[in-house]
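Shown next, in structure tokens, is the structure this report addresses.
Only one protein chain is missing; all other protein chains are in place.
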Amino acid sequence: MSAEEKSMSIIVTKGSLDWAYPPFILATTAAAMGVPVTMFFTFYGLPLLLKKLDLQLTAAGNPAMKMPMMGGHMGLPNLLTAIPGVDAACTKMMKNLMNKKGVASIEELRELAIEAEVRMIACQMTVDVFGFDNSDFIPEVTDYVGATSFLPVARKSDVCLFI
Amino acid sequence: MSAEEKSMSIIVTKGSLDWAYPPFILATTAAAMGVPVTMFFTFYGLPLLLKKLDLQLTAAGNPAMKMPMMGGHMGLPNLLTAIPGVDAACTKMMKNLMNKKGVASIEELRELAIEAEVRMIACQMTVDVFGFDNSDFIPEVTDYVGATSFLPVARKSDVCLFI
Partner (left out) sequence: MSAEEKSMSIIVTKGSLDWAYPPFILATTAAAMGVPVTMFFTFYGLPLLLKKLDLQLTAAGNPAMKMPMMGGHMGLPNLLTAIPGVDAACTKMMKNLMNKKGVASIEELRELAIEAEVRMIACQMTVDVFGFDNSDFIPEVTDYVGATSFLPVARKSDVCLFI
């Protein structure tokens, strides 16, 4: 069984700044290794296909956000994270950090994925339910389909991740 | 390899109103396509098997909840989402939205899954740890088992998702 015969598929369901990284990093890495990759953007992950990305991070409810970033610790009490402006500050901090560490932005990773011919499929049901219009999304979206069309792709993949 | 020989399995670990949708939509879709499906309800996902569902949505900590719903944007600052009543309002709004868009409720999707003979397995360890009683759950629960009994099912599936 060669890399060409099988593929990787990723169900992308989260659209925050932090959780946008894992699917794009895994997809671009696999594509660079010659593995055909299909990403199915659904639920909260659908906005990652919007023409204009406006991703935000929230610190609330994430007890794991206690990284030794910037030389200090970032463990914010929940009350603090409920204050308007803290999310924006965290978002900025994370973007700066990624940039400083040489990690590509989500915009750049998405561009890389397109160049590597990762198939990007949008969930039409999510488009409808949340009131988007197909013209809101980047033209590189390969297809707008339902789970019925995606499942056979998932079943043929040797790795299918729900992220 | 035919659909009959292999199956899909889903580890259902989240019990909020929003995250209850993906496992039930995928399970009922796959079952409608003739794929045998097993759902393993564990951890926070176990309550989805309760006789009386009382699912809630929280807006806190979900930066992706910025959908063009109802014609407007729903990006709530975290402070607002910390006010009692906002979660209830969001829950109502999401239920109304799903209803308006013709999406089945979780109760209806669960009923559909039962009719489509999706196997619903409850994690006995979660039942014990969280102090539930097996009589709290719908009689359609196929079995109460531990991870030891579920893992062989997962290993035989061609798609196994952790949701």
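So that you can tell them apart, the chains are marked A and B in the order they are listed, and the count of residues begins at 1 in each.
Methods note: a contact is a pair of C-beta atoms (placed from the backbone, for glycine too) under 8 Å apart; a residue touches a chain by one contact, two chains touch by 3 or more.
Just so we're clear, the structure is a prediction, and the values are computed from it rather than from any experiment.
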item: Absent-chain interface as seen on chain B, which is shown; value: 11, 13-17, 42-45, 47, 54-58, 60-62, 81-84, 86-87, 125, 128-132, 146-148, 151-152, 154-155, 157, 160-162
item: Where the unshown chain meets chain A, residue by residue; value: 3, 6, 8, 18, 21-22, 25-26, 29-30, 32-33, 35, 60-71, 77-79, 81-82, 97-98, 101, 103, 158-159, 161-163
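Quick note on the criterion: only the chains that are shown with their structure count from here on.
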item: Inter-chain centre distance, chain A versus chain B - centres from mean C-alpha coordinates, in Å; value: 21
